[in-house]
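All protein chains of the complex are present and in place, except for one that has been dropped.
As written, the chains take the letters A, B and C, and residue 1 is the first residue of each chain.
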Amino acid sequence: MAYKIAILGASGYTGAELVRLIDQHPGLEIAALSGERKAGQAMSEVFPHLRHLDLPALCKIDEIDFAGIDLCFCALPHKTSQEVIRDLPKSLKIVDLSADFRLRDPEDYQTWYGNTHAAVEMQEEAVYGLTEFYRDEIRAARLVAGTGCNAATGQYALCPLIAAGVIDLDQIILDLKCAVSGAGRALKENLLHAELSEGYHPYAAGGTHRHLGEFDQEFSRLAGRPVKVQFTPHLVPANRGILATTYVQGQAQDIYDTLHSAYAQEPFVIVLPFGEVPSTRHVRGSNFCHVGVVADRVEGRAIVFAALDNLTKGSSGQAVQNANLMLGEDETTGLLMAPLFP
Amino acid sequence: MAYKIAILGASGYTGAELVRLIDQHPGLEIAALSGERKAGQAMSEVFPHLRHLDLPALCKIDEIDFAGIDLCFCALPHKTSQEVIRDLPKSLKIVDLSADFRLRDPEDYQTWYGNTHAAVEMQEEAVYGLTEFYRDEIRAARLVAGTGCNAATGQYALCPLIAAGVIDLDQIILDLKCAVSGAGRALKENLLHAELSEGYHPYAAGGTHRHLGEFDQEFSRLAGRPVKVQFTPHLVPANRGILATTYVQGQAQDIYDTLHSAYAQEPFVIVLPFGEVPSTRHVRGSNFCHVGVVADRVEGRAIVFAALDNLTKGSSGQAVQNANLMLGEDETTGLLMAPLFP
Amino acid sequence: MAYKIAILGASGYTGAELVRLIDQHPGLEIAALSGERKAGQAMSEVFPHLRHLDLPALCKIDEIDFAGIDLCFCALPHKTSQEVIRDLPKSLKIVDLSADFRLRDPEDYQTWYGNTHAAVEMQEEAVYGLTEFYRDEIRAARLVAGTGCNAATGQYALCPLIAAGVIDLDQIILDLKCAVSGAGRALKENLLHAELSEGYHPYAAGGTHRHLGEFDQEFSRLAGRPVKVQFTPHLVPANRGILATTYVQGQAQDIYDTLHSAYAQEPFVIVLPFGEVPSTRHVRGSNFCHVGVVADRVEGRAIVFAALDNLTKGSSGQAVQNANLMLGEDETTGLLMAPLFP
Partner (left out) sequence: MAYKIAILGASGYTGAELVRLIDQHPGLEIAALSGERKAGQAMSEVFPHLRHLDLPALCKIDEIDFAGIDLCFCALPHKTSQEVIRDLPKSLKIVDLSADFRLRDPEDYQTWYGNTHAAVEMQEEAVYGLTEFYRDEIRAARLVAGTGCNAATGQYALCPLIAAGVIDLDQIILDLKCAVSGAGRALKENLLHAELSEGYHPYAAGGTHRHLGEFDQEFSRLAGRPVKVQFTPHLVPANRGILATTYVQGQAQDIYDTLHSAYAQEPFVIVLPFGEVPSTRHVRGSNFCHVGVVADRVEGRAIVFAALDNLTKGSSGQAVQNANLMLGEDETTGLLMAPLFP
């Protein structure tokens, strides 16, 4: 018998991706889909690629009977999510895909998001959802906070290195290349096809991107002292994918060995042979993350690359992986499909 | 226990797509992969998106022991395929993805392909692989000839209409828009990104495209008299997808009813509500075909649209669907994944 | 001394394209740029690709002193345009790029656009801006109505054939493939990169697209009797370009000769050698229109293709071409730049 699942905010891209994944998951069953502004519409209207599925129509959140729900994915906008989750039954297992519970410290939250948190008391309860590094806590958690998709990519490249102390903590540069679906389905001029295709540009340059809050929190925790990386994301004309190019100082072979050993048993994080580089197109639509290490010609420097699909491993796939742990399912169930190429 | 599968010509796009599908199929297991020019290489070198899989290395065809193979997919180039299949064990079940066994009449074959067939005696044996119209024959077949991807798309729009006699057989126009992966992984100047992206153009215009051989054969068979359609394909800057825009003369409501009833029980062919139109992006990466009917403002005319993914429903997905029938598996096994959007 | 030019509605794509063209035109000089919602902003904020130019800031229309203006381009939204033009000085030369003055008959206008025209008296005055067919009228005109970009493309393929009577007037099918910039810079979900790229679909199918008003008007005028074509546009993932695939019944050689002779002296409409097909990528960014004719394998049928850049020959380039005529400049001045490829 399958677990009953609700998806709040099912009319966005991460919501649709959750439906795609859960549909192929033998242990999960979609019981409710919410979408405040599109309540009453069939999912096939909002996402015609799902028209072959027999899905509940979109409803308002307060129409859902959570008594029958085993686990709830929240794919709501930032700030809305905390208000909704605050009022959900306290017994309900929740995987939140928004930014609202990623930062543990209320002050950090206020610094990066500019408002007081509406559910401060739950910030501490929430477990940070980077599965490979919080597996045990997630298994026991009631509320898991999905990571930022950029934040996940950068952490796959760097976390083991910072924990092992094999790189200079004051000389870390994260140059990210992001596809457009990470920005969601919002109507913004810079997301139009005519504005975006055939060109690329940096954004939030210089250290203003909110995912830095996650980097600071997690890297400092691992290092046992404050770590502040440089981080510049770039928007690239593709729909899915994040590529992190990480410039670090340390011995390339140590760096490679550290990553190779850290991920040796991981089902979804694959370290390429030394010197090989990943491509976003080789993880597209999948839950895999490819990590590559190259020694630079400048002695004592290396480049660490990580590539994943922002909608899958970067958000909805990660969310299902965490739900698997929370529900006692095998962690990989429903997530082993190969990337779509070409 | 799973059926043992060989894929000949696994280094092309349809080969990789077969691997993607079979990997998720509980009843099939890849036992051998051939690639003459890349023999000895690991599949992960040729297709890094498959590096998470434990696959046999590419080998030469004559290195395969077919005694242990239950079914063989041939994804070889045209002309090569007939020579290879001619010499395979006569007991082996085969799904051929090339053009070599699509035309039953040796003269037709010579007309469209310009050479004498190397396995004329097998042309008659081969069953045409358009599953929805040859289901019983395929179930009993040893050799199934996968259809052209353009030919499949046009036939989903037209076959039931021609069979039912609800359209004028002398006024059929098929305007197709095709994505680039249909042209394969060949090194041709016009397939380069810089040549192809940001523009679109017709090709093989005026009735020279080889898939017309299939249209003529199948449409004439259904009509019981010669039917010659007009067919113009166009190359569009996307990787996957075929959209057929079919201009027909007849009553739109009759046309809709005919299609709706013909596909009512089909798991993969979905007829949209009357007046709605399909999009290739809503079938991308899936085995579904979406069919739409719109009445034209000119009385007595209608437009029938069909959209599918050329690499899935148009070739490798169709091949697995046929293999399921040939092996006694459920027809839909391994093929119900949702499209990838966005 | 250069003519002083005002562009109303300069914050949209056709506005920016006018600036690009006029900047290279030795006889024209931009004196005023309006943008109601962005008034006060520099053009370089709205269109950073124009930041090297010394341009007037965007203003409101009522801030412009039209006494110093020789010619005004109106790139305003439909309906707004007619209200603005109605109140402009009667001596001012105007090239309107909106749909407001394309249809001469007030009833036709109401049928296709759904509202009563706010400047009915000017509808008759306006000259239809398809330069090659209204050259003398445009030279003498005060108000020229730019054509629809789809309408222009279809007419380049068909007008000479209808005028010459070499095709069956009751069997004309226009299948168009349009790039996205034709839809403008409006914030619509279906114009987002993530929605539009990697797929394609028909829209306004069955005869509901407003450009049919122009086809009906112009084709019927040329034929001397009502002509109603079938017209289905498709949205393709590229930024610039329209390709018309026109299915006609008649002798291909007559058709070719008619087009070849009609355009023999035209500087911008190029008829390819018989049997060759055009591509949108070969006219991108230019004012050229490529026309190709192919005989179909079905006797007595032909396909006529036309390709142009919707923002240049389809709107802003056409507008400058017409302005050249109205101002007594050489028709080709500022418009002979080669396409941008790749």
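Please note the rule applied: a contact is a pair of C-beta atoms (placed from the backbone, for glycine too) under 8 Å apart; a residue touches a chain by one contact, two chains touch by 3 or more.
Everything quoted here is computed from the prediction, not taken from an experiment.
Novice: Check the options C:102, C:117 or C:284 and report the residue that touches the missing chain.
Specialist: Checking each option in C:102, C:117 or C:284, the one touching the absent chain turns out to be C:284.
Novice: One chain is left out of this view; which of A:30, A:294, A:311 or A:326 touches it in the full complex?
Specialist: With A:30, A:294, A:311 or A:326 as choices, the missing chain is touched by A:294.
Novice: Which residue from C:120, C:187, C:223 or C:340 sits in contact with the chain not drawn here?
Specialist: C:340
Novice: With the full complex in mind, choose from C:175, C:198, C:214 or C:296 the residue touching the hidden chain.
Specialist: C:198
Novice: List every residue of chain C that touches the chain not included in the displayed model.
Specialist: Touch set of chain C with respect to the missing chain: 13, 16, 19-20, 23-24, 47-53, 181, 198, 239-240, 270, 272, 279, 281-286, 288, 290, 336-342.
Novice: Please give every residue of chain A in contact with the chain that is not shown.
Specialist: Here the touching residues of chain A are 171, 173, 175, 177, 194-195, 197-203, 205-208, 212, 228, 230, 232, 234, 236-241, 243, 245, 247, 275, 277-282, 284, 294-298, 301, 303, 305, 307, 342.
Novice: Residues of chain B in contact with the chain that isn't shown?
Specialist: Within chain B, the residues touching the omitted chain are 13, 180-181, 185, 187-189, 191-198, 237-239.
Just so we're on the same page, only the chains that are shown with their structure count from here on.
Novice: Tell me, please, which two chains come out on top when C-beta pairs in contact are counted per chain pair.
Specialist: So the chains sharing the most C-beta contacts are B-C.
Novice: What is the distance, in whole Å, between the centres of chain B and chain C, each centre taken as the mean of its C-alpha atoms?
Specialist: So the centroids are 39 Å from each other.
Novice: Cα centroid separation between chain A and chain C, in whole Å?
Specialist: Result: the chain centres lie 45 Å from each other.
Novice: What are the residue numbers in chain C that touch two or more other chains?
Specialist: 194-195, 197-198, 237-239
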